[in-house]
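Below you'll find the structure I mean.
Missing here is one protein chain; the remaining ones are kept as they sit in the complex.
Let's turn to chain A:
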């Protein structure tokens, strides 16, 4: 009834190729932005910000990053946790070395540093493919975590080996450190998410995105029709690591505040983000959001039901959560290998025809 194309006339090419070609979709998108920017900051409390919204936003950035590499360029990476650690430690070193520079610049610079490291570890992708590459990225994961654990320079020789974010402000409002209010945390993450998601969406439908997808679909064929695999693969690694680095920097500075590298950026984190991308949908920006939301909400929900509702011990709930996540992944792969994004697409198709499907 309401999801209509009728009367939605396109009169120029740019209108025809816009991200949301259907008017209703466009308005829905604006409405989401308005709610996110103008409503949620006023109503959000500490629990919602820390348990759901901020992790959701940060994981979304990381998932978009991994989706660019795995979903769009077809290079499976299990080193996400390690790259997030690079972002976090780069941000920490910059924050402590240049206290007068804005934290926003630090986070972006951390992204660029991570991009450099990502390209370095992406170099083997020119020679090795598929599973071999996936395992090779594990080298990045374990080596980087070890490096940040063992070299005291990275954590400024602190006694605990942890890094903790000093207080920094944006426009006079604290966004890191213990004094940060819930809405400030939320807003700074939201800003990054919106800008980065917009950039990702436009990158992936432009020249560079198309060359990534050509490499993903068949790299030899792509090479023959003139896509430079060196350029495509390394840019994918760079852009992906840039996103993941920013996610890592925000994860450390804004969300956690203090970080121990093995715990926060271990191999489990790599898998978590990979699952987000798979469950959400490979090769879809919306899917990255959906997957992040799903895997952030699921544990909270299960915990509330099992521990809060039925009074089961927390360790049992944690194990059952593992089982459910594992089973869900399998069910998703069997029922819908393209993830939540595909369900959303199918739903939209149905809505366009509803209520007269014939």
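Annotations
By definition in this document, contacts are C-beta pairs under 8 Å (C-beta built on N, C-alpha and C of every residue); 3 or more make two chains touch, one makes a residue touch a chain; residues count from 1.
Here is the rule we go by: contacts and distances are computed from a predicted model.
When the unshown chain is looked up in UniProt, the name that turns up among "Transmembrane protein (Alph_Pro_TM)", "Glycolate oxidase iron-sulfur subunit", "Amino acid/amide ABC transporter membrane protein 1 (HAAT family)" or "Purine-binding chemotaxis protein CheW" is "Amino acid/amide ABC transporter membrane protein 1 (HAAT family)".
Listed residues A:6, A:171 or A:334: the one in touch with the omitted chain is A:334. Screening A:4, A:319 or A:348 for touch with the missing chain picks out A:319.
Touching the chain that is not shown, out of A:22, A:36 or A:138: A:138 (per the contact rule at the top). In the full complex, chain A touches the hidden chain at residues 76, 124, 127-132, 134-136, 138-139, 141-143, 145-146, 149-151, 218, 220-221, 224, 267, 271, 274-275, 278, 310-313, 315-316, 319-330, 333-334, 337.
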